[in-house]
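With one protein chain removed, the remaining protein chains of the complex are shown where they sit.
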Amino acid sequence: MDFTFTEEQQLMAGAFRELTADICAPEQLRALYDGRDTQAEARWARLAELGLFGVLAAEGDGGLGLADADFILLAEEAGHAALPEPLVEQAAVALPALGAHAGLPSVKALLPQLASGEARLALAHSRNPLANLPPAPTHWLLCESDAAYLIEAAGVDVIVEPSIDAGRRLGRPVVRASAAPLCRGAVARALGENVLSRAALYVAAQSLGVGARMLAISVAYAKEREQFGKPIGAYQAIKHHLASVAVKLEFARAVVYAAVAHVGRTGARSLAALSHAKLAAADAADLAARMAIQVHGAMGYSWEVDLHFYMKRAWALAGAWGDHSFHSRRLQGLVCEEAFALGPDQTFERTA
Amino acid sequence: MDFTFTEEQQLMAGAFRELTADICAPEQLRALYDGRDTQAEARWARLAELGLFGVLAAEGDGGLGLADADFILLAEEAGHAALPEPLVEQAAVALPALGAHAGLPSVKALLPQLASGEARLALAHSRNPLANLPPAPTHWLLCESDAAYLIEAAGVDVIVEPSIDAGRRLGRPVVRASAAPLCRGAVARALGENVLSRAALYVAAQSLGVGARMLAISVAYAKEREQFGKPIGAYQAIKHHLASVAVKLEFARAVVYAAVAHVGRTGARSLAALSHAKLAAADAADLAARMAIQVHGAMGYSWEVDLHFYMKRAWALAGAWGDHSFHSRRLQGLVCEEAFALGPDQTFERTA
Amino acid sequence: MALDFNFTPAQQRFRAEVRAWMQAHVPARALKTLESEEGFAQHREWERTLASGNWGMITWPQQYGGRGASLIDWLIFEEEYYRANAPLRVNQNGIFLLGPTLMEFGTPEQKARFLPRMAAGEEIWAQGWSEPQSGSDLAALRATAVRDGDHYVLKGHKIWSSRAAFADWCFGIFRTEPGSERHKGLSFILVPLRHPGVRVRGIRQIHGEPGFAEIFFEDARVPVANRLGDAGAGWQIAMATAGFERGLMLRSPARFQVAAQKLVQLWRRQAAGADPALGARVAQAWMDAEAYALNTYRTASRLMAGGSIGVEASLNKIFWSELDLELHRTAMSLLGDRAELAAGSPECLDPSWLEGFMFSLAGPIYAGTNEIQRNLIAERLLGLPRA
Partner (left out) sequence: MALDFNFTPAQQRFRAEVRAWMQAHVPARALKTLESEEGFAQHREWERTLASGNWGMITWPQQYGGRGASLIDWLIFEEEYYRANAPLRVNQNGIFLLGPTLMEFGTPEQKARFLPRMAAGEEIWAQGWSEPQSGSDLAALRATAVRDGDHYVLKGHKIWSSRAAFADWCFGIFRTEPGSERHKGLSFILVPLRHPGVRVRGIRQIHGEPGFAEIFFEDARVPVANRLGDAGAGWQIAMATAGFERGLMLRSPARFQVAAQKLVQLWRRQAAGADPALGARVAQAWMDAEAYALNTYRTASRLMAGGSIGVEASLNKIFWSELDLELHRTAMSLLGDRAELAAGSPECLDPSWLEGFMFSLAGPIYAGTNEIQRNLIAERLLGLPRA
């Protein structure tokens, strides 16, 4: 039982934060929002250079062969930076999920390309039908309820669906009728469940990160902005708003980290843990966003102030990979019907 | 369209408040809580003396022949005082409901006795099976789903059900098998619906009153109690707690007063208005109670401080005459299924 | 008669008249957002149409182009206006803020000069309250107006000025007494926005449109006749204007009742897959919109019976801003994975929910933050001590 992170894990997260400070600085996000983004390819290259796409890939596939516990802080940083590219979807969702099915045709060959970032995957799922697109995708992985498709990008038409979050390039895939599935039936369902499970966990981690970013921005503003002769952060109302955000984030963090142990599992206890992580992190980010704008006042409502990049990411993540209704219904069903043993000795139980 | 009260109505409420300040002063409530209450008969006599039981009774029955709009402020005052006796149940619920069925045997004769306070009614209903008993009840009115009974007290066994609110003497009636119903079928249902409708409205009004009382007590305490060299009411956190209570009470008040126009009606719009009144007033009183204890600190948690009399009344009223689930489900059903026309021109629509 | 919830026959006729007019005149296609140049022009045009039917400012006295309508009539009008899905009012600052202020503090010449054009929708007004260092703390303002003969020379920087990007005039307070501090030495001045020395720069809001603007005054000269009230009385007049703003008319109940109705329809569409708890939130939104409407009628009754509106304005501001935010948050939850989709997305069910959600975020901030309102309630209604 050890709920801490290793020094290596913290160092890796720190290195990634430094990278995002460089490639996702607010001025770059602003350029993206203003339609002047020319850096997508460069960002992808920098992510690849740091080896981030291969963290969870097997060493034989050119990866680092690390575990989810090693990626969770990275996903948090991706949220913290409001990273535009779907690093997390490729590296921590699709790649490990496909890796568990490396025996399927064409998968084995693709894994090293995904790990290096040479291949760029667009990922859609019946529960998340709009893919968050990489720049110039090379492949699609589509998980439908009873079949999965792995297709070269040329074989998929894409309908663009603009998001309020300019850092998300959403697209709905239209697969040609002639496309052959990668797998069907039980295998496809297992793949799809694995993808959804991973995505829910890693979206939760990103929500934590973006929530923490909004809290940090708000604290900095509250220290600096003066009204009635003192910083607004000296007023109890502002203090209490931000303290409430800190409480909510801190406890959501514990839930998300603990859910790492459940990722990919399909037992009732694990599904509940993953939905809990998604809901708790989304709630914390939602509160962080509301309090951030309240602390900033009109300033936070302005396009030219950074806050909105992060608020919009928080709103988008709340609906991604199982929205509130999906996870809340699932969890209520499991808990309120006692689909698994409740009680204080069950906190760390895991089922397949 | 006039949403104000007349001077007469306000004067009557003022007179009642003066009376309660005399007969329900905190020291009297304390005696009740400490099991030393000897004043129940005296209180009943004072209420009768002021003619309160007959406000809604016809003049021919010895009443004042007034309307619900004339009683709503009185019910608020009963809540404000945490009045122990079921004045409201007898005068504003049972009496007018029976008055609408004066043709039924034995009802006509009872009305003047109810109006004078000479008869003392215990009222139970399938939705509120525990009656709030008057001192030494003389009669019972029991509304079951398909039959109603009006029985002399000697014919009913009573199981005492202690409430946390010592001002409520609850009893469950056990009717002897030989008892003959007052009415059955449609008439009994109409009577029962009328009783429930009136009771929901008047419980809501009492909740407003007890909420206002808790706010007043808390404001007084916050002005007086000093910490860190100033009154705690000078701190923003305390101010904001109490301001939120004021907001909630004020808007609940409008809802309760407007529901007067719907009392006794059975159309969807009217049922929604009455459930809305019950829910809004209970919510406001609940917030008032929570903020009151928070403002008082340990002092508010003490038996010897008055606050708990009113908190307990607020908790009891929340469950009385249709609890949260009953009214919330009913309202959700009506609104979410559009059982009546929504929209801004429908605010004051009424249906039979 | 107390607690009379029936409309008079005259009120019923008035409702029918408004309904018929709106049916005949409300544009079939929604206008573009009034925060774009084209949309602003469309909304100006709509104000002229309203004025042509004498519906521009019905509560104003007839002498200034209104109908002298009672507050109950105003509520009926608003109900029918929102029911007809009529456009937002670009003229709001004029109708509800500057109009009443001018009527109370203006000279006959000022009333004659400004009110009729305001009523006709010919001149659209912006506010000039906040400055970069004075938001909630309005009295910290620094913009100056220095007397030079029969003119004032204006210098300074106003910000968060709603409508200003495309409006014609603005009203605001300026420091006319050099060296004065806080609430003293301020004057209330009316300034044309297309004027030498006045520069307007739109500020894009989080939805991408310039919903407010900065105004730079660089030695702009305006006649002393443009001052409203006495020199040095600016703070008192501005507080009266702010009272009008927070008062009964800032947000029509009908607006929220229509939104709640739409939310019920969204719920019915989405209920099958929705968290059942969202059903309770939908019902709560309906309840709160009704409560706001009822309490507004209650306040209107009180005012018509001779009462005045004071700190209740703060209660209203908190209630509508919180209900609006919560209503739109519920909609966002119901939209779920489609909530983030912007206008132009084929999968987006209705872009107005996202726009409305973003707009609702501003509610607890503007017209005095809800923190300031709660302070006011605590101090002025409950009598708690100042900090």
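The chains carry the letters A, B and C, assigned in the order they are written, with residues numbered from 1 in each.
Please note the rule applied: contacts are C-beta pairs under 8 Å (C-beta built on N, C-alpha and C of every residue); 3 or more make two chains touch, one makes a residue touch a chain.
Everything quoted here is computed from the prediction, not taken from an experiment.
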Omitted chain - touching chains that are shown: A, B, C
Sole residue of B:Arg46, B:Lys108 or B:Arg290 that reaches the chain not shown, by the stated touch rule: B:Arg290
Contact partner of the left-out chain, one of B:Thr38, B:Ser178 or B:Ser325: B:Ser325
Contact with the hidden chain (one of B:Trp44, B:Tyr235, B:Tyr257 or B:Phe348): B:Tyr235
Contacting the left-out chain in the complete assembly, out of B:Glu59, B:Asp157 or B:Glu226: B:Glu226
Where the missing chain touches chain C, by residue: 275-277, 279-281
Positions on chain A contacted by the hidden chain, ascending: 1-6, 9, 69-70, 72, 215, 219, 222-223, 230-231, 233-236, 238-240, 242-244, 246-247, 250-255, 257-258, 260-261, 276, 279-280, 328, 331-332, 335-338, 342-345, 347-348, 350
Missing-partner contacts on chain B, residue numbers: 128-130, 159, 161-165, 168, 170, 172, 226-229, 235, 237-238, 286, 290, 293-294, 297-298, 300-304, 308, 311-312, 315-316, 318-320, 323-326, 328-329, 332
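We adopt the following convention: only the chains that are shown with their structure count from here on.
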Chain separated most widely from chain A, comparing mean CA positions: B
Chain A-chain C separation of Cα centroids, rounded to whole Å: 39
Interchain centroid distance [CA atoms averaged], chain A/chain B, Å: 52
Touching two or more other chains - residues of chain B: 235-236, 240
Chain C: positions in contact with at least two other chains: 371, 374
